[in-house]
Every structure is written in structure tokens, then in C-alpha cells.
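With one protein chain removed, the remaining protein chains of the complex are shown where they sit.
Up next is chain A:
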Amino acid sequence: MSWSEMSPLLSQACWDTLYMVGWSTLIAVVGGLPLGILLVLTDRGGLLQNVVANKVLGQVVNVARSMPFIILMVALMTFTRWITGTTIGREAAIVPLAIGAIPFFARLVETSVREVDGGLVEAVQSMGGNTWTIVRKVLVPESLPSLIAGTTTTIVALIGYSAMAGTVGAGGLGDIAIRYGYQRFETELMWITVAILAVVISLIQFAGDFAARSLHGRGGRSGPAPKLRLLKAK
């Protein structure tokens, strides 16, 4: 296959991958951020302690996370059709990608938010701040570097999943690697795809690390890290 044949294929594939990963990341962040924060707040000793809600949310997240993506994609077909009107193509792939990534990102958010020093929560409570204030002014900004790192991890994972989405005709780089590299022995095209994926993933990782680090640089901790206290309802 000549370069002039490959180049439109590749650029279309790049665009498809970007499209799927971009939208599903956006949805995963919008859905996973509140879910992760809720997992922390409703936990025992949390600001919105609710043991039942916490157990239920935790279970749903666990099940969704441990589901192999390919099965999730098949299982969600009816839902996908209901949302997008089809089960084939880029738009259709976004649905299972996003739904798979929401619990994934939510757990990362949960871990990040738990690391916020309980003393900061207490300080804002002592100023008369309510739970919403605490979420907006403490939990999210203080865990931001870690949230950005979590987003990077999610994007990289989504690029991996999006390769599988190729099997529902969604296109993308993974799809090219399978169709041309595996099925038609276009080894050259496959290696180019692999190289592009490697570069894209490195770039994303680099950008994410850079963003997280530059936020960290201004901060670090506000004092000698005290023992981590559970966020308490007061």
C-alpha cells in the first residue's frame, strides 16, 4: 500500500479516535467527578454520611469497573440504540466508552479526594462553610493535580478501549491496526499505527504530567502533613 493510499485512512482514523476519546472523556469527567466525590462524602464519617447510598454506589461502581469492555459494549447495545439511534459507528461507540469510563474515573476521583487533609475541611467548617462550599473550595481545588493525573490515566485507558470499539465499525486507529494489520497483513500500515498511538499516548501523558506538576509546584502541603483524619460530619 502506498503512502498516498495510507494517509487518508490514517488521518480519518486519528480523527475518529480523537472524536470518540474526546467525547467519552468529557462525559466520564462530568459523570465521574460528582460520583467520586459522593463516594467520599457518603462514606462513614463523611460530610453526607449515608451508609446505604454509599454501599449501593460502591457496588454499582465495582461491578461496572470489573466488566470487560467488550461485554459492556454488547450488554449496552439496547441502551446505545435508544440514545444514538444506532449501534454502529463512532457515536454508538461513545456510549459504552463513556459508561465504562465513568466508574473508572470515579474511583480515581475518590482516591484523590480522600487524600485531601481533613484539617482543611475543618477549617472551612469553622468559618461557617457548608458542604457545597467545602466541595468547591477545598476538595476539588486541593485535589486538582491528582484529578488531572486521573484524567490522563482515563484518557490513556479510553484510547485502549476505543481500539475494541473498532469492532462495532467505529473506526479509529485500533480498528486500522486490526483490519489492515491483522486481517490483510499490511504490516507497514500496522506499524505506523502503533507508532502514532505511542506518540499520541506519550504526548497526552506528558501534557497531563506537566499540568499536574505545575499546579503542584505552587502548592505542596500547607503544613507538616497531619495524620489523615476522616472527614467528619459536624
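Everything below uses one rule, namely that a residue touches a chain if its C-beta (ideal position, glycine included) is under 8 Å from a C-beta of that chain, and two chains touch if they have at least 3 such contacts; residues count from 1.
The definition used in the following text is that contacts and distances are computed from a predicted model.
Comparing "ATP-binding cassette domain-containing protein", "3-hydroxyacyl-CoA dehydrogenase family protein", "Electron transfer flavoprotein subunit beta" or "Ferredoxin, 2Fe-2S" against the UniProt entry of the hidden chain yields the protein name "ATP-binding cassette domain-containing protein". The hidden chain makes contact, of the residues A:Thr131, A:Thr153 or A:Gln205, with A:Thr131. Within the whole complex, the absent chain has one touching residue among A:Gly31, A:Gly58, A:Gly119 or A:Gly160, and that is A:Gly119. Hidden from this view is one chain, which touches chain A at 47-49, 117, 119-120, 122-131, 133, 137-138, 141-142, 144, 215, 218-224, 226, 233-234.
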